[in-house]
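Quick one: the structure is below, and I'll ask about it shortly.
Here the complex is missing one protein chain, while the rest keep their positions.
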Amino acid sequence: MHALMERLYPICRSLTGNGVRQTLAILREYLPALRVHEVPSGTPALDWTVPAEWNIRDAWVKNAAGERVIDFRQHNLHILQYSTPVHGWFSRQELEDHLFSLPEQPHLIPYRTSYYQPNWGFCLSHQQRQQLQDEYYEVCIDSTLDEHGTLTYGELVLAGTSEEEVLLSCHCCHPSLANDNLSGLVVATFLARELARTPRRYTYRFVFVPGTIGSIVWLSRHQDTVGLIRHGLVLTLLGGAGHFTYKQSRRATAEVDRAMALVLRDAQVPHALRPWLPYGYDERQYCSPGFNLPVGCFSRTPFGEFAEYHTSADNLDFVAPEQLAESLSVLEALCLTLESNRTYRNLQPYGEPQLGRRGLYKGVGGGQEGADWQLALLWVLNLSDGQHSLLAIAEQAALPVPLLHRAAVALEGVGLLHAS
Amino acid sequence: MHALMERLYPICRSLTGNGVRQTLAILREYLPALRVHEVPSGTPALDWTVPAEWNIRDAWVKNAAGERVIDFRQHNLHILQYSTPVHGWFSRQELEDHLFSLPEQPHLIPYRTSYYQPNWGFCLSHQQRQQLQDEYYEVCIDSTLDEHGTLTYGELVLAGTSEEEVLLSCHCCHPSLANDNLSGLVVATFLARELARTPRRYTYRFVFVPGTIGSIVWLSRHQDTVGLIRHGLVLTLLGGAGHFTYKQSRRATAEVDRAMALVLRDAQVPHALRPWLPYGYDERQYCSPGFNLPVGCFSRTPFGEFAEYHTSADNLDFVAPEQLAESLSVLEALCLTLESNRTYRNLQPYGEPQLGRRGLYKGVGGGQEGADWQLALLWVLNLSDGQHSLLAIAEQAALPVPLLHRAAVALEGVGLLHAS
Partner (left out) sequence: MHALMERLYPICRSLTGNGVRQTLAILREYLPALRVHEVPSGTPALDWTVPAEWNIRDAWVKNAAGERVIDFRQHNLHILQYSTPVHGWFSRQELEDHLFSLPEQPHLIPYRTSYYQPNWGFCLSHQQRQQLQDEYYEVCIDSTLDEHGTLTYGELVLAGTSEEEVLLSCHCCHPSLANDNLSGLVVATFLARELARTPRRYTYRFVFVPGTIGSIVWLSRHQDTVGLIRHGLVLTLLGGAGHFTYKQSRRATAEVDRAMALVLRDAQVPHALRPWLPYGYDERQYCSPGFNLPVGCFSRTPFGEFAEYHTSADNLDFVAPEQLAESLSVLEALCLTLESNRTYRNLQPYGEPQLGRRGLYKGVGGGQEGADWQLALLWVLNLSDGQHSLLAIAEQAALPVPLLHRAAVALEGVGLLHAS
């Protein structure tokens, strides 16, 4: 996954423009079924309108000696995203109003945007900024804002036996930032590739959209079918350090909320569950009260809570392959949990059925594994009254869903259980 | 408020009689609309009967030398409330049966009553009692118990735009005790004066009644209309030290219970919430199962939990002006919370509305205040589905109701919200 990230990192993505297109083209190498959608600028989308398409070729600030003292070619973050084109000389005083730096992190370039208020500007390290001592500077931003452009997003559908859907959504609009959100893009890509290879009950829908406006556009085009979404996750910040964080959907007790809590519990990794908050990533849109979809947000350390957030330090070194792999494995476990969660009915509900003559008593050897297996059989039999899903049993029994699922399959195999 | 208390302190109030009348006459100077009601002795009231009216002119115990060794004129607490008239000589032995003192607080005069069992007696400090060494004493209690008298209570109604009511009830039957309950009377009086000056949604009903029988009489005369009471509080012990205590109504989760919890939370003062208990002040009557009104009890340190309780040490020095003022300010915040609590409906519930073009994005400058304002807008939008009141949002969002109310007003102003 890190190799894919290395290819994506240098691309200057934004809300719209060629950076997103290049990114999706690379993802299609991994996911040939990925479809790329273009939505014209000016298209109404719920309460919003698709903005003009922004592209940038070059941008610099030159000193009196004609030297590039800020150079977009050096780092994508140097440009204020959606900067309007500009070319001319400015006094240092005038220029200062268009510079963004972090006095408390003087080595780092911040990431800033001005999507909906026309402006131009440069982001730079505070150290670099303090070296600007000339009286006048030549400024050039060679960007375009095309009212007749398009907004680009990607979508991949992996049909399952059911038309009920699992939605997985990542934002793809950040330039050279590795954890936020190349990590989400690559983990989602590898998860999709994995799911494509296996039989699926659910239909999985991956959407790669620019933040906020992208999910709003997507929702505006799927208003009739979002009701099929049974579970969903926004994926972001999956490559950095720090323990896993799951932010519950607005529903708080949706199946995905409960499943993620169990998966993290049973993975026995440090993690935190956080309540719904109408601030964050695109779950804000999916969980707006009109839609109220069961969509949570899965990340490691959340945005704003690590020092590298939205700076040039969120680079390829900040994300580690093993952290990406661990994130992917939790998501695979989640999908497995959702796939295997069913509600059964015990067909011999009066007294315990005699497991011994069906070969299920101590069927698996001694030790804790054997004891858990026996317990799993007993819990599934005891609670399978048509009211308790495997997930509910897992919560009450403090046993993992996969173990309970194996028990259910074994009991179904000897005719003691029936999926209801 | 302390000045008013100083005027009320010397009056000898009781369940009935001139002390209550004088007290209400003084309150009417502050609240001209206060109505005084007289209910004849013998009137049935629910399971009770209005008692005879008690008045007292003088009472003393003289020693053999004719000196007043216990003198009602020295302190109102010296007389057992509702003492029957008596005049004669008694042996010290006989007298002892009619004396009440506190061996463990030997300097203090206790407060004692015998409303419903005819008796006479004197309360005195244990030190004073120990000095009574004569063999015989002359006793005189110049009191009257008039079967043709009345019970007196006061009532003030501040009409609001709605006929739905907030009930605020204080007991006015204690003689020279400052915290219990002159503090309640004066805080209620100043709250009423404050509310009278401001526009009101609710109708506020203040009742100043003698304990138990007073609220029972009041309830018996308002059985048809108590259904209009949406919220209520018994106010007592508001001038002493110690942190605020809110005792929940029998309903436990009534709006007033939740509102008081939020107001105390957001006031960031030490406080305690206590569950319902069918013992205490007049909330016992308002929350009897037949009425089950949403009436809690608001105080500082509760009765029986401070050493000065029901003794001569509950005097004007025990209540501090700043403590009265703080109590008043919590009650003002409560009324504001109740007044502003509404349930709204987001009129753009699909996705987040674009706040920027409506001037609400970062509408208030940076810092925590700005962040809370943005959050308040998002929470109100996200939860205003017609099911969540501002109070429910305040609980979930951990934001103060007044801030959420300002956000709701702003959102209503730009057409995004509608009170449902």
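We just call them A and B in the order they show up, numbering each chain from 1.
Note that in this section a contact is a pair of C-beta atoms (placed from the backbone, for glycine too) under 8 Å apart; a residue touches a chain by one contact, two chains touch by 3 or more.
As the structure is a prediction and not an experimental result, all values here were calculated from the model.
Of the candidate positions B:39, B:52, B:287 or B:338, contact with the unshown chain belongs to B:287.
Contact with the omitted chain, checked across B:10, B:42, B:227 or B:278, is made by B:278. Remark: the residues of subunit A touching the chain excluded from display are 346, 348-354, 356-357, 374-375, 378-379, 381-385, 396.
Interface with the hidden chain, as seen from subunit B, comprises residues 45-48, 116-117, 212, 215-216, 219-220, 223, 250, 275-276, 278-279, 284-285, 287-292.
Keep this in mind: only the chains that are shown with their structure count from here on.
Matching the C-alpha atoms of subunit A with those of subunit B calls for a turn of 120 degrees, to the nearest 5. In terms of their C-alpha centroids, the spacing between subunit A and subunit B amounts to 55 Å.
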